[in-house]
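Structure record follows, encoded as structure tokens.
Here the complex is missing one protein chain, while the rest keep their positions.
Here is chain A:
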Amino acid sequence: MIQLDNLTKVFDTPKGAVTAADNISMEVPAGEICILLGPSGCGKTTTLKMINRIIRPSSGRVFINGEDTTDLDTQTLRRNIGYVIQQIGLFPNMTIEENISVVPRLLGWDKTKYRERARELMDMIALDPDAFLKRYPSELSGGQQQRIGVARALAADPPVMLMDEPFGAIDPINRAVIQDEFLKMQEALQKTIMFVSHDIDEAIKMGDKVAVFREGKLVQYSTPDDLLAAPRNAFVESFLGEDRTLKRLNLVRVRDVVSDEIGTVSPGDTLETALARIDDFGYQNAIMVVNDKRQPLGLITRALARTTRGYCRDHVQKVPATVSLDDDLRKVASQMFAQDTTWLPCLDDQGRVCGQITQRAMTHYLGSRFRPSSSDARQSDAATEE
């Protein structure tokens, strides 16, 4: 857990005092990723760097796992916080192995232990230890270097990690891959992470919580879904962008929206039965054909069922697309647009038809999560603040 209590930084500049961070108070629960988001110069990086005292706070306190860090020795404090920066900052004079084991060596681990740890971390970040440990940072690609940067921060297994735009300098394709890998690692490691970003999409993808900063102040601190559904003021709203509802598609899983009511026919049914079912369920276009294990075989269209006689098995048409329960709505919407359809069948982990998702259900879900009127919401927020 990271807890900030009225953390403030005032810089003395020739033009007068500049408040880079103004009484920031917030709490990141253990095991969560909190994204500090905002335009440049908003105080997010200053706030982050005050936690490990790269920047010394003017006032305020930082608690880590409930312990006040103010009286802690700077070196001890930093060795217990993983730190990843955008410029990566691997030591070019050291091999990958030496880079990864820097902190364990500072902490006085013995050789067999830290060497073993280095191999373990290489496995975790999916780089072959035998191929990479003896190489130097300059021999690695940017993406590989930042993976090592993350491994170095994790080496001594600190409870808390600070990441300053860690994936900002990596090309978009690699960035997505590293983000996914990192999330997967985090699932197992459950670190408490503060993560600076200026990329709203990254924030939504990576964050359990998002803290939006503006001009040194913490403007809004909430879950990504709440942030997108109910931005606190016009600044947050404009920062999130006009397509913020579309961004929410990334956050919602099919399992949240799926309707498990889906009419099906089996291959042995006649087309008359199929037509009757289509009418019973009120479907406009078609009905799914499934086998006895509920695996999808195809579709019977309404037009076909009305004009033809016979058994379903002889007239099955291909299913245009299916989605699985863990897909996000963005993928679903994309499939719907591509197939020109308003519904898609959903499959569970075993590939059995378990329900359907409709465009109507999606818009309903997204729409119901918005406050009735944004101006009312703003007023009530202001009221609760006071």
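Operating definition for what follows: contacts are C-beta pairs under 8 Å (C-beta built on N, C-alpha and C of every residue); 3 or more make two chains touch, one makes a residue touch a chain; residues count from 1.
We adopt the following convention: contacts and distances are computed from a predicted model.
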item	value
Identity of the absent chain, which is to be given by its UniProt protein name, from "Heme exporter protein B", "DMSO/TMAO reductase YedYZ molybdopterin-dependent catalytic subunit", "3'-5' exonuclease" or "ABC transporter permease"	"ABC transporter permease"
Identified contact with the non-displayed chain, of A:G89, A:P129 or A:G143	A:G89
Residue in contact with the excluded chain [from A:K9, A:K44, A:R78 or A:R175]	A:R78
Contact residue for the chain not shown (choose from A:C34, A:V103, A:I170 or A:L251)	A:V103
Residues of chain A in contact with the chain not shown	52, 54, 74-81, 83, 85, 87-95, 102-103, 106, 136-138, 152, 162
